[in-house]
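Just one protein chain is left out here, and the rest sit where they should.
Up next is subunit A:
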Amino acid sequence: MNVLSCVKRVPNTGAKIVLTEDNQRIDTSNLGFTMSPHEECAIEEAVQLAEDHGGSAHVLTLGPEEATEQLRTGLAMQADEATLLESGGEEWGPRATANAIADVIDDLEDEFGAFDLLLFGNESADMGNCQVGVRLARRLGLPCVTGIRSLDVDDGVAVAKREISGGEEVYEVDLPAVVTVKEGINEPRYASMRAKMQARRKEVSRREPTGEAGPGTFEKIRLEAPETDDSPAEILGEGVDAAPAIVEVLASEVEIL
């Protein structure tokens, strides 16, 4: 089976976030880039499905030229092919992104074969829009299951499970389909140095994105780092001697004892 996983290049914000002077974006001069965690799992799932069932895993991103770095990460994780929809430096909204991907699917399928599954992260780490997968599915007339943490494919049917309080919802859906995954569905593999070197030599296919945003507008005005209360914590003590003070706080301040 052929599986397409769609990923996004995002700043690695494990460190403190600093905004550019115009408050339009994160200052990435001292930050590396990565792909969203859910999407790393989407690649791993695509590769595992292709390994288990035969076929190929394809990774695609809409982003700047530099996003080939994330595509090569996907190739190093043993994806077979990669496509860049080069968007320039601007952020694309969820509708334009979904439409841009939908617009190139026919072209990609002509070149690489029909996709049985299109995998997305449930939401990107930076935007958190939670809608690209659904909008793409609706554009293509495909069924869509979102937010899943388990996926099994057998005989043209995907069994997808989604976590809810106290259990899991189970969906069975005919392929082809769009599925958005959450972190925890698998453990993404670490690419070996040899795989990374091989990935550098693989060709990345390129397409011009053409997505329309549709009627209505969502326009970013600026970003803001929320104010946080950085006043130091009340130190209850050091080491084991602090235990009575903790109990006192739990009893009198938090009132849970």
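Points worth noting:
Note that in this section contacts are C-beta pairs under 8 Å (C-beta built on N, C-alpha and C of every residue); 3 or more make two chains touch, one makes a residue touch a chain; residues count from 1.
Just so it is clear, contacts and distances are computed from a predicted model.
As stated in its UniProt record, the chain not included in the shown complex is "Electron transfer flavoprotein subunit alpha", which appears among "Trk system potassium transporter TrkA", "pyruvate synthase", "Electron transfer flavoprotein subunit alpha" or "Allophanate hydrolase". Touch with the chain omitted from the figure is made, among A:114, A:197 or A:247, by A:247.
Here one chain is not drawn; of A:32, A:113, A:156 or A:237, the residue touching it is A:237.
Take subunit A: the residues that touch the chain left off the picture are 13-14, 16-17, 19, 26, 37-38, 93-95, 122-123, 125-131, 134-135, 138-139, 141, 143-147, 149, 161-174, 177, 182-184, 214-226, 228-240, 242-247, 249-250, 253-257.
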